[in-house]
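One protein chain omitted, others in place.
What follows is chain A.
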Amino acid sequence: PQGRAGRGGGDSLDKSITLPPDEIFRNLENAKRFAIDIGGSLTKLAYYSTVQHKVARVRSFDYSGKDHEPPYEISVQEEVTARLHFVKFENTYIEACLDFIKDHLVNTETKVIQATGGGAYKFKDLIEEKLRLRVDKEDVMTCLIKGCNFVLKNIPHEAFVYQKDSDPEFKFQTNHPNIFPYLLVNIGSGVSIVKVETEDRFEWIGGSSIGGGTFWGLGALLTKTKKFDELLHLASKGQHANVDMLVQDVYGGAHQTLGLSGNLIASSFGKSATADREFSKEDMAKSLLHMISNDIGQLACLYAKLHCLDRVYFGGFFIRGHPVTMRTITYSINFFSKGEVQALFLRHEGYLGAIGAFLKGAEQDNPNQYSWGENYAGSSGLMSSSPELCPTQRARSGTFDLLEMDRLERPLVNLPLLLDPSSYVPDTVDLTDDALARKYWLTCFEEALDGVVKRAVASQPGSVDAAERAEKFRQKYWSKLQTLRHQPFAYGTLTVRSLLDTREHCLNEFNFPDPYSKVKQKENGVALKCFPRVIRCLDALGWEERQLALVKGLLAGNVFDWGAKAVSDPAPACSSRQRPWLVDSYSKWLQRLKGPPHKCALIFADNSGIDVILGVFPFVRELLSRGTEVILACNSGPALNDVTYCESLIVAERIAAMDPVVHSALREERLLLMQTGSSSPCLDLSRLDKGLAVLVRERGADLVVIEGMGRAVHTNYYAALRCESLKLAVIKNSWLAERLGGRLFSVIFKYEVPAE
C-alpha cells in the first residue's frame, strides 16, 4: 500500500513504503498479541507470532548392522516456534501500516492492543477503527523499564559505551549476570531519571525540564530550523566557543600558567550577551547541544552518586541513533563523574517502550520465564536507518527497522564453573576492533558462500524450490556481510561466532534447517563401524601410550570437519604429527592423569562422525574407566556438521551395544548426555541450557573439556574456569594458524589448572 498520511509541515519525502510490506510485517497471519508505542516521530509495533519451519529429526530404528545401512533415519518435520516481531517506522506511515495489518490479520482471538508513548492518545481512535482492537493504555515509564530489563537480559551485547575517536565508536558490553540496580535516564522532551532495583521495582528519583524538547524548541527559536535532525546536523558543524564564554575568555592567557583548562565553558551563551554581533546558526546549535548535554550529564552524575550507582543507561529521542548526542553525553558523564560513572547506550533503545508494552499485555504467557535470542536474519542492525551514518541506506529502506526475537525452548544461564561470569567474554577475537581480522573473515565467509548454497540445495534433493530458497539465502547472507563490512557494530561485537550464527539464522530463515544431516548420518555410520577396532587397538596399548593415542584420536577426529574451508579432502594425516604442538601442555595433563581421577568431566563435543565416535567416545570411555563421571554436552539444534543432542543419543546407544563400559555407564548414569541449549558452531558459556548447568552443579564437575576450533579457539580460548580445563583443537585455517604463530593443522592442546 502507499502511505497516504501526510505529515504537517509539507516536507517532500516520498511517503510510499518502498520495501515490500510482507517483508516488514512478517508472519502477520499467525500474529497474536499486539502492542504499539507511538512516540513523537516514530511508531514501534510489536506482535507475537508463531513461525512454522522445517526441522530435521533423527530416529533410531532396529539396527541390523548390515553394510551400507544408515545408523538412523532422518525425517523432515514441521515445527512451530514462537517469535517476537518489532517494527519501527515513521509516524507518517501509521495509517498505511494499520491498513496493511488489518488486511493480513487472520487471527481473530486478539481483542486488545497495548499502547504506550506520547502519541498513543492521539492515534487511539485511528487504531481502534482500523484494527478493531481495544486500545489499552500502558504507563510509558513502566513499559520503558520492562523493555530495558528484557533486552539487557536476553540480547548479548545490548549495551555499549561510546568511545570518541575509536573505530568503531561503539564498544559493546558483555552482559552482566546481574543487571540490577541501574539508573535509566530517559531524555525525551524532558528528562526522567529512574532507579531500577529489580524486575518489578523501580523508582522515579528525579528529572529535569532541560531535555530534548529544550534543544529542539530553543534551537528552533534561535536558528529557525524546524527539525530535530537538522538541528543536530547544524550543531555538528558549529563552534561553540564563538558563543560560550570560556575560561580563557575570563582568565585571558593566564589560564595556561595556572594550568586551568581554557576550553571549559564558564558560561553557556555568555558571549551572546551583546547586540553588536551576529552568531551563526551552527555555532548557536552547538553551544545549545553542549549546554543541554552537560547539564543532563551533571544531574545524572549527581543522582548516580546519591544512589551509589555506576551504570547509567541513556535513552529517549535525544539519544536515539545520534552519535552526536551520545558523544556529548558521554563526555559530560566522564567529566562530572571523573570516570566513576559509565554512560551506557542500548542497541534497541528505540524498542524499549514497545517491548515493555508487549510484555505487559503478555503477562499471562509469562514471557520472562523463557530465554529469547535475537534473530540476526530478521533484524536490522544498529544504525540501519541513521541518516548520519548511512544516508543512502535510509532512503532505500524507507526508514523501516526490524527486530525479531526467537523464543528459545529452554532457559539459558551461566555455566556455574565460570571463574567470573561478569567478565567472561566468549569470543577470542573482536572483529569490531580488529580491522585486519575482520577483513579476512568477511572475505572468508563471502568465499565460502557458494559452497554453503550448494550444500543447502544438495541437502534437499526432493524439494522443488530448494534452488530458489538457496538463492534467497545467498542474497540475504551476502547483504548481511556487506552491512557488516560497513557497520561492523550492527549486531553488537562482530566475531567469527556472530558470523557463523548469522549464517545459521539465514539458513533457517529459508528452511534449510540442517544441510549436513545426510553427511552426518553417513559419517556416523562409517565411524560406528570402526569403533570396535579402534577400541581394540587402544586397549592393546600400555597406559602411557594409550593416553597419548586417545588425545591424538581426539585431535585426528577433529580434523574431519566439513565446516572448515581447508578440509575439502577429509584425509589430512598430519593432525597429530610430532610434538611439541603449537600449544602443548600434554605433559602436564599426563602428569595429572597419574593422580587421582576427576570426579566429573563436562565435555563439549564438536563434529559428528569420526570426531565424536572415534575421538570423543574412546576418551570418555577412558575417563569412565578411571572412575570419572562424564557429562557429554551436544548442541540442541543443528549447526554445520556438529553432532546434535538427538544424534548423540543414537550414537551412544549404538556404542553401548558394542561396548560394555559405555553401556554400564549409561545405565548407571555415570555417563549423561545433555544438550547445550545452543545451535551454534561456537560456544557461549554464559548462555547454556539451565538443565545442564544444574547437573554440572549437582555432579560437582571438576574438569571441562572443550573440543574444536569453534568452541575452543574462536571462543573460550581465554575463558577462565574455576576448575581444570582442557581445550583442544586443530587449526584448520591457515590465516588463523599463522596468526597464532603456527601452520595449517597446528595443534592446540591447552590444559589449565586454576590458580589456588
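Note that a residue touches a chain if its C-beta (ideal position, glycine included) is under 8 Å from a C-beta of that chain, and two chains touch if they have at least 3 such contacts; residues count from 1.
What we mean here is this: contacts and distances are computed from a predicted model.
Asker: So which of "Small ribosomal subunit protein uS9m", "F-actin-capping protein subunit alpha", "Potassium channel subfamily K member" or "Pantothenate kinase 2" is the UniProt name of the chain that got left out?
Answerer: For the chain missing from the view, the UniProt record says "Pantothenate kinase 2".
Asker: For the chain that's not shown, point to the residue among A:157, A:327 or A:407 touching it.
Answerer: Counting the whole complex, the residue in contact with the absent chain is A:327.
Asker: Check the options A:55, A:76, A:210 or A:740 and report the residue that touches the missing chain.
Answerer: A:210
Asker: Of the residues listed, A:250, A:448 or A:695, which one is in contact with the missing chain?
Answerer: The missing chain is touched by A:250.
Asker: Quickly run down the residues of chain A that touch the omitted chain.
Answerer: 9, 118, 139, 141-142, 163-165, 188-190, 192, 204, 206-214, 216-218, 220-222, 226, 240-241, 243-247, 249-275, 279, 284, 290-291, 294-295, 298-299, 302-303, 305-306, 327-328, 330-332, 334-336, 338-340
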